[in-house]
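I am attaching a structure below and will ask some questions about it afterwards.
Below is a slice of the complex: some chains, not all, each in place.
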Amino acid sequence: MAAPGPHLLQIPGPSNVPERVLRAMARPTIDHRGPEFQALARDVLGRLRGVFGTEYPVVAYPSSATGAWEAALVNTLSPGDRVLCAETGQFSTQWCVLADRLGLVAEVLPGDWRHGADPQAIEDRLRDDRDGAVKAVMVVHNETSTGVASRLPQVRAAMDAAGHGALLLVDTVSSLACTEYRPDDWGVDVTVCGSQKGLMLPPGLGFNAIGPRALAAAKTAGFPRGYWDWAPMLAMNGDGLFPYTPATNLLYGLAESLDMLAEEGLANVFARHRRLSAATRAAVAAWGWEVQCRHPDEHSPSLTAVRVPDGQDADRLRAVILETANIALGNGLGPLKGKVFRIGHLGEINDARLAGVLAGVELGLAAAQAPLAGSGVAAAVAALGRA
Amino acid sequence: MAAPGPHLLQIPGPSNVPERVLRAMARPTIDHRGPEFQALARDVLGRLRGVFGTEYPVVAYPSSATGAWEAALVNTLSPGDRVLCAETGQFSTQWCVLADRLGLVAEVLPGDWRHGADPQAIEDRLRDDRDGAVKAVMVVHNETSTGVASRLPQVRAAMDAAGHGALLLVDTVSSLACTEYRPDDWGVDVTVCGSQKGLMLPPGLGFNAIGPRALAAAKTAGFPRGYWDWAPMLAMNGDGLFPYTPATNLLYGLAESLDMLAEEGLANVFARHRRLSAATRAAVAAWGWEVQCRHPDEHSPSLTAVRVPDGQDADRLRAVILETANIALGNGLGPLKGKVFRIGHLGEINDARLAGVLAGVELGLAAAQAPLAGSGVAAAVAALGRA
């Protein structure tokens, strides 16, 4: 039984859906072939480019982000192609497994789940790839399982330094609309995203932002393509239409969340996420605990994975926190199971809500008799006050 | 411009309406003469008795609580009757003014706005009233302008000690469903309430709980009565009907909020309000500030009126808090204007949300460069952890 009072969904996505987005989604479904829908679709697809930081098209599937992963691969590659997957955690691994299942040769650049993609390792591997066997490099911008953000400009620089022509495919599922992202400047060829994190929607939309090199690659890519095929999507999106029935009500919500982002201003949105992330780390430090991320330039703006002290079971702590404070936190995934819990601080959240979340977590930890060196909430509020 | 992120309505009512109540209210309006409505009305009117702590009927007007004040007076009294108003703050004063405007002789028992109704003064005054001129004593259970709760059992004892037969009319607008209330045991004859505080609804319903002595008084009360007349309300409510069009959608919401109260259990609801109130005072103490309430047994469970230090303008601080933290606080009323701000901690709120509110307030106060001795949030969280 959770505590009474408002429930807080502080997993690292889905994030809390703003009530105005929920209300927008409660509009009756309309004809997706009619003029009202066409105007809506053209509007949101156009405005999405700004949020994706690109001048090139963005397509939206009725799917989870996993579908958008698959779309990025099957539209640009051919069965048997080699792809290089920078291991950063559970989600980079799952994307890699998906590539393997689809028939790609998925080569893992190993990582320790406490750092982002290693630019030097990528550069070295690509330099070795003299015959250009590697067709794509797959990087998760913000690894949702660890709270580690990869440094994409450095990854780009590494690929350039190696003089390698592989495509760069980037998962921004938990970074988009949370932190700066400039695919056109950084030479990202396909951006993968979902609706349920920085975009503050329920899950159900998967996105690809498609750069010009990816579009060229799609012409010769050898995977058979049906549902995920970019071509009919791009052809019809210009008219505000879709090749099959779109998730109309989520698009209503998207129009609203794009309004919210525009009202606040993306630069302010990014600054807010940075501030909340730093405050969360201040709380963790005050407890005397450690975060999963090890590199000071790689802290995620969207979530913090907190390592629990030896002898503590992170999942038991999460259960106590849910029970005492009605706050849902993310669990440790894969090898991190039981060793970390993850606090999402992305989407619709501000200083007061973050402080409330940290207070609830702290009260839960205290109730579970976890060892706390000091008041994390006080440290977080102090950090917020200085920011 | 308020800060981005979720708005928190922390005035001492209306309180934050839970999303499930808002959704319940979004049901299409139905025929208020049909069987579905009748079942709804009988259900909520029945369950309201439990929340009002009475075995006697409760009536619900489409009105604000001010209307329910008027109803309590015109159904039990006659023009020219003398009533004794215990001054505890702005709302007791306004009720007294209303009585005066309606043609009653409204006698004020003066107060300093930092204490509840004074049982001894009531006893003394009633003892002096040998000929029984005083027909009713009017007490505000929880004075929303000051955060001071009157001790009703002592008031009752005082009236009994004086051996006086005046009716006892009690305003529970900001106490009902927040703190223990037992009108049948305490000899309260009419209870006045509204929908927008402990009942967690938008404003628009006014309530009277009517004890047997009040019902008897209504038979001879001399005020002309139309809209507020109890008689047709009581006659029709038995069948789930109303003498005029009820506020149907608010009744949908009421059914939902009654569910929420039942799920948590009233005793738990009361304990939660006490705990949050104590934690708020701990925060104020840590800031080195003072609360308006002076008597340790009279702290309101629903709100805390915080006195700002000399030289500070409470309304400027409120404006900064709204701007920096998107939290709306209550202003100082009447003579307290600019001298206090009021934090509502009633209705749908739990430890985490309160901590978030206090953090937002603290950040706003810091931004406004108000002098703060220490971290109120840390003190509040510590208090919550001990509770």
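Residue numbering begins at 1 within each chain, and the chains themselves are lettered A and B in the order written.
Operating definition for what follows: a contact is a pair of C-beta atoms (placed from the backbone, for glycine too) under 8 Å apart; a residue touches a chain by one contact, two chains touch by 3 or more.
None of the values given here were measured: they were computed from a predicted structure.
Counting all copies of the one sequence in the full complex of this file gives 4, of which 2 are shown in place.
Basically, only the chains that are shown with their structure count from here on.
Spacing of chain A relative to chain B, judged by their CA centroids, is 45 angstrom. Contact residues of chain B toward chain A in the complex are 3-6, 8, 16, 18-19, 22, 26, 260, 263-264, 268-269, 272, 324-327, 348-360, 362-363, 366-367, 375, 377-378, 380-382, 384-385.
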